[in-house]
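Note that one protein chain is taken out, while the other chains of the complex remain in position.
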Amino acid sequence: MDIDTLVRGLVNGSLYALVAVSFNILYRPTNVFNFAQGELVMLGAMVFASASTLMGLPWIGALAVALVAVGILGLIEERIAVAPVLAKSQHNTGWVITTLAVSLIISNLVGRVWGPDPIMVEPPPLLSTQTLDWTGIQINSYQIALIIVTFVMVLAIERVYRTRHGKAVLATAEDREAALLRGIDPAKLSRWSFFLGGAFAGLTGVLAAPILYASTALGPSLLLKGFAAAAVGSIGNNRGALIAGYLIGLTEAIGASVLSPGYQEAVIFVLVLTLLLLKPHGLFGRPFTRTV
Amino acid sequence: MPFSAAFDLRGDGSIDRRSLLRTAARLGAAAAGASLASPLFGGDARAAGEAVKIGWVRPTTGRLVTSFAPLYLGGGIAVDEINQAGGILGRPISKFEEDDEASPAKEPAIVRKLHEAEVNFAVGPTGSSQSLASLAATTRAKIIQSTYAAAAEAGDGKRYPYHYQLMYNTDQQGQVCANYMVKNLGIKKVGILQESTAFGEQATTSTKAALKALGIDPVSVQVYPITAPDLSAYVRNLQKEGAEGVIAWIANVPNAAMIFNTMKTLKWFPPVTGHSGLFLPALFELVPPDAIKNVFATYYRNFTWTDQQKPGERQVALAKKLLAIPEAKGYEVNVASSPYYDFVYLLKAAVEQAKSFEVDKVKQALDSTRNFPGLVGNLSFTPDNHCGIDIKDVVLASVASGQDPQAMGSFRERAPGQ
Amino acid sequence: MASTAPSPTRMRYLPVVAQLAFAAAALSVPFFLSGGSYLLYVATQLGVYVVAAIGLNLLAGYVGQVSLGHAAFLAIGAYATALLTVDHQWSFWAAAVVGIVLSAGLGVLMALPSFRLTTWYFAFITLAFALVFEKMIVEWRGLTKGFAGVIGVPPPQFFGFELGQKALYWLVAGTAIVCFLIVRNMVKSRFGRGFVAVRDTPAAALAAGASPQRLKMLGFIVAAAFAGIAGAFFAVQKTVVTPDDFTADFSIFFLLTVVLGGLGTLWGPVFGALVFFLIPELLHGLESWRMLVYGCILLVLMLFAPQGLVGALNAGVRRLTARPRGAPGAAAATSAAAPVAHPPIAGAALAVEGLKKRFGGVAALDDVAVRAGPGTCCAIVGPNGSGKTTLLNVVGGFYERDEGTVQIDGRETRGMSAQAVAGLGLGRTFQTPRLLNDLSIVDNVLLGAFTRERAWLPEIVLRLPRARREAAALRAEALGYLDFVGIADRAEDLASEVPHGQQRLVEIARALMGGARLLMLDEPAAGLSMVELDKLEQLISRIRDLGATVVIVEHHLDLVASIASHVIVLDRGRVLAAGAPSEVFADPAVQRAYMGERAVQGAPAS
């Protein structure tokens, strides 16, 4: 194993961590795990690619378009596929099917609109995907930026949960009924979180695009690895997700270099399954424990 | 047979609404266990007239539509030309379209539909895996067919007596690439990069054999799944294992783009040779020019130019026609080199020689074809050898030359020394 | 027995008639089609899907294990069959058996994570597995021939004759019918009740002595074996087996099929497969919109008819045929009937000493002792949060204790699982009744007999005489218990339709059905009307007088005083007082615990 492998693991791990955090954002007030999250990430990349390459918007403008568009889509998903299910019962798991249905709808619609060919996306100005040979480590400025941005974004999201709104989300996650009795409206927080989580997924897509291309194939693989990171890092725990994202990214990279690259998924699967069997609530404990 | 046709197709390929309803009614009746279907509907399919039905197996849905569907344009042009000129033995050709979604899993069902519609000739499917899956069934059904399959085994007349391969196969491509790497460039450390498809499998096997004949073992063989979102690990492995030249069996642009971009990221530009799929101009949009300077792909001599030699008249005529078809845009190379144009004309010639549409008579005529002047080269068959291409007609051409005005979409500059 | 018939005979035979008619229709399809026709091909394929969907429905619908990786099971069956017949010239039958065994083996492996993971974690893991498996088929080229797949699978031979398309269809359709019957017979047996208990109320399963692990394992093995069978047929029907056939999408598709048809309904997978796989064949032109249309259908269905097509149909039929129901007074009427005789019960003594249990830093039980002998009733009272239910849970094996001994009939229960403790003759009811809402009252009672049934799975599946005799005898016994507790007239109603008070009685009948010799009742009187209270009091006295040991946690002190010979008062995990009810209730400390300091001074002496 060499340093290149580590770099690759960190870069991909950053993406997995971001997807995991976007899962957590939605999960916290609703206890819903969005099976369409991968497609939201993919859509972020596609919208961004269209806005920047095809419509010629500047990087930051295209980013804004992508975030708002995917955020709104997340909100729509919440309205049509999640809220009605949860309205029947908080313990209804019908959302597994409805979010899966949304995932089918998005991926097929996107396939019709954009076609199957990937679109190449340029990194933002000042950054480049040209490899620097930096004391023997092959890394490029975009990769460095991505790793830094991941840390910044995770910390920023953690800051959001220090606001009164964010605390209310945590409160809802911990004890929904108690939150109701404090005048907190979980429906509003759920909408807010789906918008935020959608936008964050869109951002993840935008960040992933210069490395993985904007393509319809982006969804499923990021969905699973993002889930793996979220689950291993304990659902709802963003710092856990960050660490688990890197753990998975590195395991994947090392697995690819030691075995064949074709075994990447299998290696992660075995790792995640083993960890979950040992610790069903992830490495960083259950976020909220309550003895009833 | 009670149900002769699943659907009657109009000339424009759309489905006649009444026939759709009729089919729906039949299925409904069958599901309910009613027996009224066959006497009521049995007779009308034949009334479609004297047209010769040619099965047209191509994806109209699925992820490979954009790259596979245009390959049939040449065949379509041939059909139109023949129909305008009075058809085959006075009978017009009609295309019997079936969507295979470019999925091998769909082929057996499609062959059954063809068989049921009494279709004796078929164009497609495209793709080696799809073709081999289809051949397993068409051989039983005795359907004379030409697929877009580079697998060498598809040209085995003993195994697939009703299939005619009108394109260079993987053995020929492997030989051309290996010879170029070793003899022209003098490279001894050759790496192979292969997509995980039947085509990739076959091509790698052929390449290894060809290299072996030159006394060389590849330094590395990397096999990637075509759906992988990230191919950089495979390229890095090639570089790490010391490859100085890469024989790359990549049949789709996105994969190619990822690979060449990774090479650019790594600032590693070994000579690369591969399949004609690399010629697609879509690649130019995804990859900067300097990343593909050293990339060459197999092609037909007739469609290449050198300083001394320009493409022939018939080839130029087809190229011009293709430039006028919007769907062909960006796929001219693959359309031009697709076997379907030549196959339709070859079929016409064989039927006219046999003076019959009967499968076995047409087969006999095909098996005795010598030096049929196809666009891609002179085609010859024997009962055992159904690969019609002569290796002399196969050359390597520069990928970058696609941006040269001389290319006209369909042509490429022959690699030096070919 | 109840005076009204549980349901009209006509209704009972309707399903059988429907099943026969459907089977006849399915088997007659080839008479209307030619051997080589595309329609027959599609019909055969449909049969293959139905076989797999029936298995998945058993797993996802009845056992409640949502698997998004079902394609892997099919793939194993299909690849084993294809590779062994093509490369090794095995006969189809031998190859298919290998495929089924391998698939069932994978089922065993897949079952293991389901023991520890919650439903949707597990769903995700299975989805990941489907994706990995898809990749691995391609990756293990040496074995699977990579992307190109295995081509030219020969048709099955039967005594040297090659089976034609029609014969193959009959084989597949016949198998589908057999699979349907197997699942039908299974879900109507103790296994079906166990499955539903594992799915909806694991605590009830444990209390009935049913092991969730074993039941889950059984569900996985059956579902995987069915998928293996389907895979084997898939290979010969398609003649080509490629990785493309078994994508993760296909797995999701399968689950959608079952959900669409109606999870946990017998006909759900059949209708689901019909609709899912036949509609696109009919609407050929819509092919490219298919997934989109499915996505929309699924969304709409989940929101408006979460029980699927068959579920919606059933609900409609139920609404139409529902007979008018008497007011709650009807229950009171039955109580007037003469008590039903019942053979004596050999009670099991309970002896608890020095029991300690802490949650986090809080002592929930601190040095608690309880003694109760056969034919007596011991009551445990105390304010909310004093540890009463915790005590029951520790004795029942639901919680592990920190210290102390618990003996049932002299046997120490330390380290025993809940279902093992139940095996010693402990039956219990829960504070909120844990009934299986989707099953009838009599089925709920029958769940209690889970560990008593002797018939083996094959006997049940084949409906051999012993299994049928046993089922009939147990059913009669269950009806007897319902009669005993006084609600025989509701035997065929769904548990969810029965009022709260009667649900408690069902739980008692279930405990008795399980051969309970030590009965622990957790607040049986909560929420009962006065009339129901009287009935309950009589019932408990009778059970006690038959010889059973009764331990009751109760707030109705009048009820306690009239049936219990011994009372233990818990307060914040400690025994505050113990003794005869009259003494204990006169104890100032007890009154203080109940009504506060001042009450003690001015309180009447009970």
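Think of it as A, B and C in the order they're written, each chain with its own count starting at 1.
Here, a contact is a pair of C-beta atoms (placed from the backbone, for glycine too) under 8 Å apart; a residue touches a chain by one contact, two chains touch by 3 or more.
Everything below uses one rule, namely that contacts and distances are computed from a predicted model.
A.B. asks: Just by its UniProt name, which of "Dihydroorotate dehydrogenase", "ABC transporter ATP-binding protein", "Hydrogenase maturation factor" or "NADH-quinone oxidoreductase subunit H" is the chain not shown in this complex?
C.D. replies: "ABC transporter ATP-binding protein"
A.B. asks: Can you list the shown chains that the absent chain is in touch with?
C.D. replies: When the entire complex is considered, the left-out chain reaches A, C.
A.B. asks: Touching the hidden chain in the complete assembly: which of C:Pro154, C:Pro499 or C:Gly579 does that?
C.D. replies: Touches the omitted chain: C:Pro499.
A.B. asks: State which residues belonging to chain C touch the missing partner chain.
C.D. replies: Residues of chain C in contact with the hidden chain: 383-385, 496-497, 499-500, 523, 525-530, 555-558, 561, 572, 581, 585, 591, 594-599, 604, 606.
A.B. asks: Tell me where the left-out chain touches chain A, residue by residue.
C.D. replies: The list for chain A reads 164, 167-168, 170-171, 174-175, 177-185, 287-288, 290.
The rule is simple: only the chains that are shown with their structure count from here on.
A.B. asks: Return the chain whose centre of C-alpha atoms lies at maximal distance from the corresponding centre of chain C.
C.D. replies: Chain B.
A.B. asks: So, what's the distance in Å between the C-alpha centres of chain B and chain A?
C.D. replies: Computed value for the inter-centroid distance: 40 Å.
A.B. asks: Rounded to the nearest whole Å, what is the centre-to-centre distance of chain B and chain C, using the mean of the C-alpha atoms as each centre?
C.D. replies: Computed value for the inter-centroid distance: 54 Å.
A.B. asks: From the mean C-alpha coordinate of chain A to that of chain C, what's the distance rounded to whole Å?
C.D. replies: Each chain's C-alpha centroid was found; their separation is 36 Å.
A.B. asks: Please list all residues of chain C that touch 2 or more other chains.
C.D. replies: If we look for residues of chain C contacting two or more partner chains, we find 135, 138-139, 288.
A.B. asks: What positions in chain B touch 2 or more of the other chains?
C.D. replies: Expected reply: 196, 223, 225.
A.B. asks: Which part of chain B faces chain A closely enough to touch in the complex?
C.D. replies: Residue positions touching the partner: 63-66, 196, 222-225, 227-230, 232-234, 236-237, 253-254, 257-258, 261, 264-267, 282, 285-287.
A.B. asks: Give the list of chain A residues in touch with chain C in this complex.
C.D. replies: Contact set of chain A toward chain C: 33, 80-81, 84-85, 88, 92-94, 96-98, 100-105, 107-109, 112, 220-221, 224, 227-228, 231, 260, 262-263, 265-266, 269, 272-273, 276-277, 280, 291.
A.B. asks: Flag every residue of chain C that touches chain A in the complex, lowest number first.
C.D. replies: Its residues touching chain A are 66, 112-113, 116-121, 123-125, 127-129, 131-132, 135-136, 138-139, 248, 252, 256, 259, 288-289, 291-292, 294-296, 298-299, 302-303, 306, 359-360.
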